[in-house]
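Complex shown without one protein chain; remaining protein chains in place.
Letters are used for the chains, namely A and B, taken in the order the chains are written, and counting of residues starts over at 1 for each.
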Amino acid sequence: MAPDASLPLLLGLAWLLPLASFALIVLVGPKMGKAGVLAAYVATGAILTSFVLSVIAFGIWHFGHLGYDRKTAETHVVAAAEDAHGSGEHAAGESEHAGADSHAAHGVPTAPPRVFTKDWYTLAQFGALKLSISYYIDSLTVLMFTMVSLIATLIHFYSFGYMHEELHEVVDHEVTLADGHHLHRRGRFYRFFQYLSLFCFSMLGLVIAGNVLMVFVFWELVGICSYFLIGFYIERKSAQNAANKAFIVNRVGDFGMIIGMMALWASLGTFAFGDIDGQQGIFSSVRPSANESQVTVPDGMVKFAATEHVAAGVEATPAQISTWRSEGYGYWLLVIAGVGIFCGCVGKSAQFPLHVWLPDAMEGPTPVSALVHSATMVAAGVYLAGRFYPVFAPEALLVIAYVGAITLLLAATIAITAVDIKRVLAYSTVSQLGYMMLALGVGGWAAGLFHLVTHAFFKSLLFMCSGSVIHAVHTNDMRRMGGLRHKMPWTAYTMLVGVLAIYGAAIPFVVGLSGYYSKDSIIAQALSFWNSNPTHGAFFAAAAIGGAGITAFYMFRLWFMTFAGEPRDHHAYEHAHESPKVMYVPLVILAFFAVTVGFPRLPFSVPKLLEQARYPGEFTAGKLLPDLVYPEEHLSHLPQFHNQAEVVVTFVALGGLVLAIAFYGLRILNPAEVKSQFSAVYRLLWNKWYFDELYDAIFVRPVLLISKLVGNFDRRFIDGFVDGLARWTRAVANFDDVIDRYLVDGSVNVVAAWTYSIADGLRGLQTGKLRQYVMLIVIGTVALTLLIRWSVAAG
Amino acid sequence: MESELLLSLIVFLPALAALVLMLPLFSNQRPDAIRLLSLAATVAVFLLTVWMALDRPAGSDASTRFQVGEASMQDTFARDWIPSFNIYYFMGVDGISFTLVLLTSFVTMLSMGASWNITKHVKAYCILFLLLETGMLGVFLALDFFLFYVFWEVMLLPMYFLIGVWGGPRREYAAIKFFLFTLVGSVLMLIAILMLYFNSDLGRLSRDQLQASRVPNSVVQQVEQGGTEPIHTFNLLALAQMGQLPDSPFDKELWLGHSLQWWAFILLFIGFAIKVPVVPVHTWLPDAHVEAPTPISMILAGILLKMGGYGIIRICYPICPDAGYDLAYVVAGIGVLSMVYGAFAAMSQKDFKRLVAYSSVSHMGYVILGIGVWTAWAGTDYNSDYWSMGMNGAMFQMIAHGISSAGMFFLVGVIYDRVHHRNLDEFGGLFAKMPVYSGLAFGIFFAGLGLPGLCGFIGEVFVTLSVWTYSQALAVISASVVILTAGYILWTLQRVYLGPEYKGPHEDGIYPITPREIAIAAPLLAFAILFGVYPSAVFRYMTPSINKTVGDLATWTKEVKQPRIEAERSSEMELAQKP
Partner (left out) sequence: MSFFSQPVGVSHFLVVGAVLFVSGVVCMAVKRNALGVLMGIELVLNGANVNFVAFSSPFLRSDNAYALGLDGQLISLFVIVLAAAEAAVALAITLNFYNNHSTVDVDRADELKG
């Protein structure tokens, strides 16, 4: 089967299998074996099959040389980099010597990457506007599929062990009922796997999506999965709040994303990334090959921005459009589209200022934190920013860089004081995501996505180790741990591998763990950017380097507090035990990948794969900020940047490590003293820079206040008006009634009453006495006669 | 089947059943017989509409089934009714009305199923219920403006009694409020109807136009014979043709410098907007919903609100396009206002049903917004695609909201039947006590939240995406509503379903959802999913007709409105140059 048929089929199947598993568990979950235990097998089987299919797809990609035949142009810059890097330990620099099949791994590509993209089916079509479910498969997609399904599979296995409590009746010690007892509830084993399956489906859909709308669809779906998984312990108030917070904060980001989507949609009339059936997609509109794939404002945006001219009757000929384009029409639309889409990434990847939800999201079970909130879903923001990279204008990239750098420092500082083991890791995740965003923002596309992949492995490893610890000691508080390495060596040493990976441990210039390669390439790119942009670059470089030091400090602090030294809580320590095999075997596998995944000498190393998906074309200088210049990413391999980065980072990170050892390993320094000396700073960090309080004050409360006002306005004002109108009408009616009753009816009744009283008076004459009548007749006759007589006489 | 028979059967079968129910044979002592007969009638109507929706079998062209892809009116027929005023018993369907007819028969059937626990005066209830269905179906199928008005009023009265007799504690207040609000709208509509009728003249239309408007042949001949007297008409299609003429009879100035059709548009729009309802004429809705019994709430939210949107699409815009063009921003703005206002108001509610009612206000705002985005103008080269998308989105939103809000009200009713209160602060923990019910509730509430894969998403997103081309400011505000919607729905779910234990009264009364209740909620959820995943199931019926409506108006903008705008502009410039 040709790859253009087999790849969509394989990945499509891999994508839909978890959905089938989800549907099955929803319908018959509780009946699947005792307490739904079979649900786990169904879900795991589905994701395992997905992984196998992804690996096959990966194989087809690699061994079919699908991405290796791109035209590239060797530039002197790259050549220089190669010279300086003769030993070839660096990621992108290596492949030069690796063989004829990996030309694309370096050099500046001139043609668009090899992509398979097509519509699966159409949601709706209105005239020229079409919305569809489509796929977009390039090496990045294949890589992400493999990575996501691998980690997801391991976490499914791990969850067998971690969630086994849910197979019986559970006593939730964190929930106290009104009668003072702890909550007893039925286990929800199957439901956990049901959500996991839905999540895997959504996440894979997000990766394979061929258009922005589809991305948005799965964006929301992973959001809702995250909502369900964070709120898995629905009885816990904190879990509910965290789930709500996660979803709503994400929606804030989506708000921006929708704006970006609207800007794209209104001006381009398509959401497709690539060209499908001859219809131009977003990428080729913004990076037309006619313009050497440079960022170009598409015709549609120009025309849209120049609406008033069109309305005035100026015909939009191609010549006219290029005139308008050179006048700057439509550029703001491009920036808005980019920044808008990035807003979505900010929400999902927990970047400043929407980073607040991720630490709270640790309320979910730990496998969830490992899968959703470190390796995959939160990385989806970075993935989307990377996927959408060709569309970002330089100004938008600068925004990304600033957001990334601020996030990176902010989260790293908070992680220093946190004592909840998962929260430390959560802030570390936020900080690392900041790294990735920073990398993307300074032009390090491959560096950022490289770090995304390596981070996924070592961070999920770290989370799963922490889960193993929590499973053993039943607390998240590191102050109650210590010395656990004796009790749970597998966990302790795999975690040490993870810590070393995130630390970026290496023998400089020779070999290192995965984090070493990815982090170094980011810092090198930051230095390269600084070189081209002295105004902005210094901050980014400082953030990247400083972040490395802080990371080293808090990660080792975590490890020392947990595993080294003497046990601080003997009760917990006595209870602690190594986790079952089903839990620590995945740790070992992950540890293996955390060590090796960054290794550049493999024929299918991550950087090489990424290079295959790189969109061609240089950045032009920004239109709004003309000074902004983006250096080619290959420039960062120049020794002046790369060696410098390596040396500086080695020392800074070492500094962090030494401090950590001094504080928590050898206990030469006492953290409590430092705490009291810098109490103001400590309080600031302890309270997470007061972001929650700030947002509560400036967003949550005002919204609730406004809603109260609106509710009252409705009741008091509008309803008051309506009811008032009704009252007025009734008052008028009452007045009318009075008039009717007393004036109109009154006069009629008075006449009637008079008549009656007269008649009543006359009644007395009618005595019924015959003789009186005779008398009256006589008298009357006589009187009449006399009357007539007199009147005749008078007349 | 003859189209006349078919459509008449669809409309009057419930009324017929109501007549049968009036026989003394049925007494309140045997309520199940009455309910079953009513249910049978609604099921029969539903089956008829479903039969219509099925694709025609290959090779048979003479069928009354709905022909997918046909944009114009189908199955039309006209009979003399009141000849002296040119009033006909004139009906027909197109994609716009057909989808709503399907929705009506479906939701009515389910809400009849939900009426089983009405025990007070069952016979009267069922009779009124069936009359209500006749009124609703008639509104969607009538093509004669007068007939439309009659059905509009027919639907009003049963509703009044259904709320006023079978409602909650404040039912009289709610029923009267509902009645008066709607009556105000009806009266305004009547004025507009008469304005249009007495200014219409079939003689202005060409033979083709007359035939396209399905004017009976006798009248066509009468028109062709000519005469000085204008031939008035209530024919909605003919009125639309007239409204879009370059020298439309409705263009003459009426009052305050505005044309007749401007005023007619305002009157009709207010009339329909009350029904939708939009802010600020929405306050009847929360009260009516809170007091109405569950099935009536379902109908009210599921169908009655759609009549407003339907009226605006079918009547306001085609007949009064000039006013529609000038007032498009007002319409769209009102839509956005409703969305935001409804969402905020929903957030502050303590009563479960009231919250759902306000969410209806918010969701119906999307409909108005989608209808209002008149993007076909000179600046876009009269490209009507975005408007068409907006209006399709609006129509879809109506269907989606019909399903999700009916479901939401039903689910509120289910819990109300058990614990007899609706105070949001006194729920909690229902997930553990009623897992199936809670699962259904999450599905349907997420449909309301606009989660992808469920029906609410398609309507909301399509509308929202179409707005940017029309107005960026409105687009940004409308996009922000997604946050508020998520806020109030999640908060509600948290307060009602999550948590360790139930906090309110009548805890003993809580029992799991019954099969009958599942049979009502599950189809709603199933359709919510189906339409969310496969929106073409709806679009295939309605898109051609909507595109035709929008396309006609776009052509009108280009050929009639634009010259008018240019003429006005040049005369203004002359005026400016004079001094």
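Everything below uses one rule, namely that a contact is a pair of C-beta atoms (placed from the backbone, for glycine too) under 8 Å apart; a residue touches a chain by one contact, two chains touch by 3 or more.
This is a predicted model, so every value here is computed, not measured.
**Q** Which shown chains does the chain we cannot see touch?
**A** Across the whole assembly, the hidden chain touches A.
**Q** Among A:S238, A:N291, A:S747 or A:T767, exactly one should touch the missing chain; which is it?
**A** Considering the complete complex, A:T767 is the one touching the chain left out.
**Q** With the missing chain put back, which residues of subunit A would touch it? List them for me.
**A** Within subunit A, the residues that touch the unshown chain are 762-771, 774-775, 778.
In the analysis below, only the chains that are shown with their structure count from here on.
**Q** How many angstrom lie between the CA centroids of subunit A and subunit B, rounded to a whole number?
**A** Computed value for the inter-centroid distance: 35 Å.
**Q** For the complex, which residues does subunit B have touching subunit A?
**A** 177, 180, 280, 282-283, 286, 341, 344-349, 377-381, 383-386, 388-389, 392, 429, 431-432, 439, 446, 451-453, 457-458, 461-462, 464-465, 467-469, 475-476, 479-480, 482-484, 486-488, 490-491, 494, 497-501, 503, 535-536, 539, 543, 547
**Q** In their shared complex, at which residues does subunit A touch subunit B?
**A** 26, 122-129, 131, 172, 175, 177-178, 183, 185-186, 213, 216-218, 220-221, 224, 227, 231, 234-235, 237, 240-241, 243-244, 247-248, 251-252, 254-255, 258-259, 261-263, 265-266, 269, 304, 307-308, 310-311, 313, 316, 703-704, 706-708, 710-712, 714, 718-719, 722, 726
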